[in-house]
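Quick one: this structure, given as structure tokens, is what I'll be asking you about.
Taken from a larger complex, these chains appear in their original positions, while the remainder are omitted.
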Amino acid sequence: MPKKIRLGILGGGGDSLIGVLHRVASFINDNYEIVGAVFNPNYEDNVNFAKEIDVPTNRIYKDFDALVEEELKLPEDERIQVCSILTPNFLHFPMAKKLLENGFHVICEKPMTTTYEEAKILQDLLAKSGKVFAVTHTYTGYPMVRQMREMIKAGALGKIHKVDARYYQGWINAIIHDKEKRSSVWRLDPKKAGISSCMGDIGVHAFNMIEFTTGLQIKSLLCDFNYMYDDNVMDVDGTVLIRMDKNVKGVIRASQVATGEENGLAIAIYGEKGAFRWEQEKPNFLYKMSDTEPVQIYKPGHAYNSELSLDGTKLPPGHPEGIFDAMANIYLGAARAIRGEKYNDGEFPTMLDGVRGLNFIESTVASHKQGNVWVDME
Amino acid sequence: MPKKIRLGILGGGGDSLIGVLHRVASFINDNYEIVGAVFNPNYEDNVNFAKEIDVPTNRIYKDFDALVEEELKLPEDERIQVCSILTPNFLHFPMAKKLLENGFHVICEKPMTTTYEEAKILQDLLAKSGKVFAVTHTYTGYPMVRQMREMIKAGALGKIHKVDARYYQGWINAIIHDKEKRSSVWRLDPKKAGISSCMGDIGVHAFNMIEFTTGLQIKSLLCDFNYMYDDNVMDVDGTVLIRMDKNVKGVIRASQVATGEENGLAIAIYGEKGAFRWEQEKPNFLYKMSDTEPVQIYKPGHAYNSELSLDGTKLPPGHPEGIFDAMANIYLGAARAIRGEKYNDGEFPTMLDGVRGLNFIESTVASHKQGNVWVDME
């Protein structure tokens, strides 16, 4: 009979979509209670938002530093246990760093940091701290993604020899084709958004999905970006040739100019004995193929599913799971870790996933900028 | 800046799936706080469950009557404002009746009552009470179901002339084909489950979906049930021929022995100018057809969607909505009504939907038992 975990929120106020997603996810499995927050840099907006969503205002702080300072004054059994970092990317690193240094668990949006170097600093810090650190690669929380991972681990595909992951969106078209807009939007400003737009924002999810489901690591890559216009220096489209183990190859395709695509994350994994295909927009349908048998469609909530998949399914077959469920599964895993309970590998993405992600992003930029050469990942 | 609505829960404890669904739905839009409950008939289980989900135990009551009695003693601004009834069907009526008589709003699972007569009694009571009464026909909360309704209302299909709704499941096979099981399960015992199994449990959702989306009323019907075995007296499958306005006809197909079907609610609506097709298991895809134009696929969250649809969409296009979102939309509409805020027709199913549902179920049974004759609905 667990007591709810005391959760602090950084960012995610107002109309923030990521704010809704994290809040709902924290509610779904009855594990968290929001006790403190800095939803907004403007203190008045901050307090008003807390009232709007009915969070007590006594622990709504004027800024992040105040939150840390004041919370540390509270007795340990009242203090925030874990903070969710939902702020702009460049704040992830300083916030995560300070939180770890002061004994808080962390749930951090991706990209975990803006550079691989920062990511490795956090990694060292975490090792010493003994705390829980979850990076919200939301899509790994879908029951059928977990099903892929478990079946692959159990050998259902045999040796994997080819992987193809895609993340296509079209939303940046309205910006990139407009000279005014593309020169003013923060997403295309390297100072604000980091060294990559498309690969850093969505390509990294495709990368993470491959490593999460297959259990393999990408060893080297060769990347070609498209900036679309000469006056734009941020990638809005890119294709990455990848090499994993010897003769295991693949491709990651990411685009923000794939007109009409909404949130088109998809993966296909081919092995000696079978293959999987899955698409995020129809998350409850997992296709298992082989060269000799009829295609099989796996769906959530069945007795034939793996334990990890069933753990992330709350309702019987035929009741569609959505994105809130996926994020909620990650919060559930993190809750178990925070409470020191037993949990399975794969229940939530750890800092290691964040570190790999930054390594990936920087490698793609290096490959493209050096003229589409192969770059080794660490 | 609204204060959260004080919610009481009746039933839904332990592993109850419907309990999870309502609880999550109440959280999602930050509108409700669970302040009191009778989760379970056993008081110890009841309290333990409250602890497990971290609801304060001071207002966990030993039974429904105690809840009403004790809550009425509290000052009005602390008292439960609305109760969700998640108990077995035969308890819906007495609970809903007493709640309305004592000034509580009600959110009630379907079927609203076990007889049409009871439903009409509640209807009279509600008219006098001035309270809000929502029946959780969950599926009307999906953004694309709302989109159909609004577009039909705006004339997108022209005059509707044919409707075809289906609700197919296969789960009762494991019971019905086993003589022992089918004679002992409460679902097939008319004393416990009411006069209909298949039509009362799922056919009524298909019925409701037709009336919700088209705005038309079914005037008469002819029904054929299948009991599968001579020693079973409850329908596990049924087909209903329906007539709406003159020369507007259709069919409702419901089955619990449709092997391999999970939760196969679907609707097709054909009009002079166009048609819609929608399936619950892929709720984010609405197909609009015409005789002369390419088929169109509507998806949630786009600027082209209706206000009612967008109101029920929390995230941008491509982030799959699931069943929790659908139920949450109904809770949101009810919250607005409870607070006396403005809300649109169709935001949540009202008691009238419940009354129509019971009228439908009793009419199907009458039609079948009288030898598949046409029966008028009121």
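In this document, chain identifiers A and B correspond to the written order of the chains, with residue numbering beginning at 1 in each.
Criterion: a residue touches a chain if its C-beta (ideal position, glycine included) is under 8 Å from a C-beta of that chain, and two chains touch if they have at least 3 such contacts.
The structure displayed is predicted, hence computed values, not measured ones.
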item: With 2 copies placed, total copies in this complex; value: 4
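Criterion: only the chains that are shown with their structure count from here on.
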item: Computed distance of Cα centres, chain B from chain A, in Å; value: 35
item: For the chain B and chain A complex, residues of the former touching the latter; value: 1-4, 17, 20-21, 23-24, 27-28, 30, 33, 48, 51-54, 169, 171, 261-264, 280-284, 299, 314-325
